[in-house]
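Note that one protein chain is taken out, while the other chains of the complex remain in position.
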Amino acid sequence: MIYCPKCGTANRDGSKFCNECGESFGSQTRIKCPNCDTWNPVQNVFCSACGHRIVSLPPKPGVEAPPAIKGLSLPVKPGIGTEEDRSAATPGGEEDIPAWLRELEASLSAEGAAGKAALTEPAEVPDWLRDLRDSLVGEPPEVAEEGLPDRLAALRPTAPPAQPAAPPPAAEEEELPDWLAALRPTAPPAPPAAPPPAAEEEELPDWLVPSEEGLAEGETLVRAEIPDWLLTLKPRELRKEEEVEAPTPAKEAVVEETGLLAGLQDILPVEIIIAQPRLAKAGEEIAPVIETPQARLFAQIVARPPTVASKVMPRPQAGLLALLPRWILSIALIAALTLPLLLDRPLLARTIEPAPTVSSLYETISRLGSGARVLVAFDYDPTTSSEMDVVAQTLIGHLMDRQARIVAVSLLPAGPASAASLLADQAAAHPGYEEGYGRLYVNMGYLPGQVAAVRLLGESLEMALPCDFYGTSRADLELMGQVKELQDFDLILELTAGQDSLRWWIEQVGTPYGLPLAAGVSALVEPFARAYYQTGSQQLKGVVAGVPDALTYSALRSGGEGLTGIPAARLDSQLAGHLLFIVAILVSNVAYLVQRSRRES
Amino acid sequence: MTVLRRTLPAALAIATSLFVLAALFITNPLLDAIGTYFIDTAVIIAAFALFLGLFNVLRVHARKIRERQPGSLYSFVLIGAMLVVLVIGLPPIAGKPSGPSHPLIQWIFHNIQAPIQAALSALIVFFVITAACRLLRVRNAESALMLIVALLVLAGQVTIGLVPVLPAIREWILDVPAMAGVRGILLGVALGILLTSIRLVLGTERPYSD
Amino acid sequence: MKEIGLVVLLLLLPILFFLSSRARAGKAGRLRSLPALEKLPGLVGRSAETGQPLHLSVGVGGLGGATTAETWAGLTLLGQLADEAAACDTPLIVTVADATVLPVAQDIVRRAYLRHGNPDGYESTQVRLIAPDPVAYAAGVMGLLERQPFTASVMVGSFGDEYLLMGETGARRGVRQVVGATDPRTLPLVYASADETLIGEEIFAGGAYTRKLPIQIGSLLTEDWARWVVIAAILVVAVFKILL
Partner (left out) sequence: MDTGLLDTIGTAVAVILTLFVFSYLLGDNLLYRLAEHLFVGVAVGYAFVVAFHSVLIARLLDPLVQAVTEGNGGQVLLKLIALLLGGLLLFKPARRLSGPGNLSVAVLIGVGTALAIGGAVLGTLVPQVDASADLTRYVDRYGPGLGLFSGFVVLVGTAGTLLHFYFHRSEEGRLAGLRQRLVSSWGGLGRCFILIAFGAILAVTFLSRLSLLVGRIEFVLDSVRQVLGG
């Protein structure tokens, strides 16, 4: 916990700025644990979350850093250098490295990978590295990594040669990827085969010195270990027994597939390096000292105008679907659905075989006495109204046939509007109901709060339903005078296209109060609703699922004759749609198999 | 300061949660009343949150218009439509249908919102076809299994009264093996919800403070 | 029924504490790999590299309702991604459907930028409320994915089948998609359209895989433990039902 000196707010460990007032905590900074990604205060040596060592041993004096890169504010354990050391800046503009790397990346993307690999060849490569390269350079570069942008793949094999000469440009502490996090507090990287010139401890490069943090005195330097990432660079044959292979980072491991460093892991996590636009500030460039061939090459590259990175290519779609434009399928489907609807008579003769769930609901409603009170939840909105209206019409129609008193509610904001027009339509078709609003049926509007609303309904009907959809108070509605509490209802009918609301009614009302509950649902919810129809206590008295069920239900109401007219046409239309879908699946499979066998042969 | 910022919200969250939980699990009129009150309060807070949502929408699109980003004309349409609905719908009119039941709001709902919403959801069927064609390609045994099941269920769902066996097969698949899979997923999700909620109640993860 | 529930609930707590303490002591063992969660940091890097924004959705659920847990699962991943995005200065666009999520999501993103010393990097319009209605939300996000190039889209939370409007648009536009949902109706559609999926309860594992707090790992182990209890309960009840 860090307490803000300005406002006293407690901030998360390792915070750099106060969460409340933005005050900078100066010397306080934090280190990301390479093992578990937890942010730790800079004082920590071991991660407070997982105990992993986060500050590894400082560099041994003999191993000096390779040409330094400035612009790093690594949260190194303080005490490496003095004030003077920091002012003794190494050549190289502070911000130019990320810039050249980005331009390098940009320019390389335009060129062939293999050619570049030869160009960027360092003058002094360690023998082992040269052998390695020689054996690999002839291989054609291939972009094996799935989904990697081309330019990235092109960059990978070429950029790494710079690495033995210069440490990887590091980022601000927050941005360090795993491999760098492991490197951070340790010695500057030095290829074991090419020992860098010895240097005095005082001349440690700027980048090793914390730029912002105050230095704690009295810390001593300890001998460095060869960092893990460097170890991976070392050919397997040269490794000592005790130099175990570096653990593969948990995050996306970048394995070089081509070029010089094929097979090596996490050589240059390009993504992260480029991911530092903030580091680059134009106009602060300081001319680099051009001494080596590499440096000259880099200078040339930097001088080139940047090329714009290509956009991510859309994934190629295999199969016939890619060949046939989307709209052929669309037009075919629309045509297949429209034709049966345009015909006046059914194409096929059907007999009625209601599912047990459907006939069970039909019997439940048929048994209701005249004047039975039914709570109908219109938990669907225009999203599914094309389907649900068909279901609701037949069920509400049946209820009105049975002279039931209907109280409509909805858990969706847009539900009452659908309910209003549907109830009005059905009332107009049932003698006695035309003028019956308030007496025979009411629309109590939207119940806000989703599951909480259902629960509230069980606890206090009065509180949950203060007024109806049109703003009339419940006291002025005759029907509402008859229902004081939820138990006054003889049946609850849930009309929904979402399984959540069905579950809420069962959990919050059906089960606790033991009220008979039935459901008219979208076909989509069918498997789910069946689960409740089956449970031992029969939480649902019946289920009408989707248009086919609704059509058989209406056939039951009309006395069990075969399907005719519009319902039959709807079923025919559905059938045509299904046939088209099956054909599309089969065609796509055939196309796929043909393609695959062609590829294999 | 720390007490106010960290401890108080945590205590409030835990207390609220325990009261509502108690109301759910223990039958007691007083607990019920307290639980109901908290639930009601949550609903009211959620309604206030919509003010924030409204400002956010205005801000995002006003910015698009101000910066003349591509498509700012559409942002204009969006904000315009929203404001029209708000201006007509917000003022409460005593004695007359107002708000959502205002005739003009009803007209907008039935003739603009509902048809577009219904048409958009109908569009999903085209997406289902392309997605299914990709998923059901027989690459391996797994996709073959899915393909067979999908074809059997498809064949059974519109052949009611036409072919005798197929609807029965569909029903069995939905009732038995598919049900087992769905139930397993649901049970697992319930366990996940349970433990995530317990962690939240215990205050180990705090959405309400950092 | 209520009594059984209460017993289940009270039984879980000591187990959770015990397993969390084991996790704290480092005796938790390994967790199975979840590629979807492991690929998340890579998405931020890729996004920073291409300069194209990253999209994150926490679903159509809200806080304060029954989908609080799912929404929080999405917000946990938001916390992780926002941290990395703030560190890399990656443009991150968060879309929400429910207004209750808006202030919390904004807070998470803002604090992430503050923590990384870049308070100016945060803009309040990074977190956008599209529309409170699920289909309107899906349509809005679909338009976003259609007209603006995104590197990746992470959608974790509660989704209905309107998810497919976003998911297929993303797939067609070549957006890398990591999607997690709990609704069995949505899962096949997720499976068909996303590159990486979190199926069902896997979305709740986000914290344990990214932040690795002992209690988060402990809660996953408790979940595993509870699995056996559930299976045992099914068997015991089945035997009883046959005998009685």
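We just call them A, B and C in the order they show up, numbering each chain from 1.
Here is the rule we go by: contacts are C-beta pairs under 8 Å (C-beta built on N, C-alpha and C of every residue); 3 or more make two chains touch, one makes a residue touch a chain.
All figures in this text were calculated on a predicted structure; none of them were measured in a lab.
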{"item": "Which displayed chains the hidden chain touches across the whole complex", "value": "A, B, C"}
{"item": "On chain C, residues whose C-beta touches the chain left out of the figure", "value": "1-2, 4-5, 8-9, 28-32, 63-69, 100, 103-104, 106-107, 110, 124, 129-133, 136, 139-140, 142-143, 146-147, 161, 184-185, 187-189, 191-192, 199-202, 205, 208, 220-221, 223-224, 227, 230-231, 233-238, 241-242"}
{"item": "Interface residues of chain A (partner: the chain not displayed)", "value": "20-21, 326-327, 330, 333-334, 337-338, 341-342, 356, 384-387, 389-390, 413-414, 445-448, 451-452, 455, 466-467, 471, 497, 503-504, 506-508, 511-512, 522-524, 526-527, 531-532, 534-537, 539, 546-548, 570, 573-574, 577-578, 581"}
{"item": "Absent chain, residues of chain B that touch it", "value": "4-5, 8-10, 12-21, 24-25, 35, 37-54, 57, 71, 74-75, 77-86, 89-90, 92, 98-100, 105, 107-126, 128-129, 132, 135-136, 142, 145-151, 153-154, 157-158, 172-191, 193-194, 196-198, 200-201, 207-209"}
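Operating definition for what follows: only the chains that are shown with their structure count from here on.
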{"item": "Separation of chain B from chain C, taking each centre as the mean of its C-alpha atoms, in whole Å", "value": "15"}
{"item": "Euclidean distance of C-alpha centroids - chain A vs chain C, Å", "value": "7"}
{"item": "Chain A, residues touching no fewer than two other chains", "value": "12, 19, 317, 381, 383, 413-414, 449, 452, 527-528"}
{"item": "Shared interface positions of chain B, touching two or more other chains", "value": "42-43, 46, 117, 120-121, 130, 132, 134, 182, 186, 210"}
{"item": "Sites on chain B touched by chain C in the complex", "value": "24-27, 42-43, 45-46, 49-50, 52-53, 56-57, 59-60, 63, 70-71, 117, 120-121, 123-124, 127-128, 130-132, 134-135, 181-182, 185-189, 191-200, 202, 204-205, 207-208, 210"}
{"item": "Contacting residues of chain A [partner chain C, same complex]", "value": "12, 15-19, 22, 24, 36-39, 49-51, 147, 149, 152, 172, 174-175, 177, 250-252, 269-272, 274-278, 309, 311-315, 317, 381, 383, 413-414, 449-452, 498-500, 504, 511-512, 524-525, 527-528"}
{"item": "Complex contact set, residues of chain C against chain A", "value": "1-2, 26, 38-39, 41-42, 44-46, 48-52, 64-67, 86-90, 111, 114-119, 132-135, 149, 151, 160-162, 171-174, 176, 183-185, 210-214"}
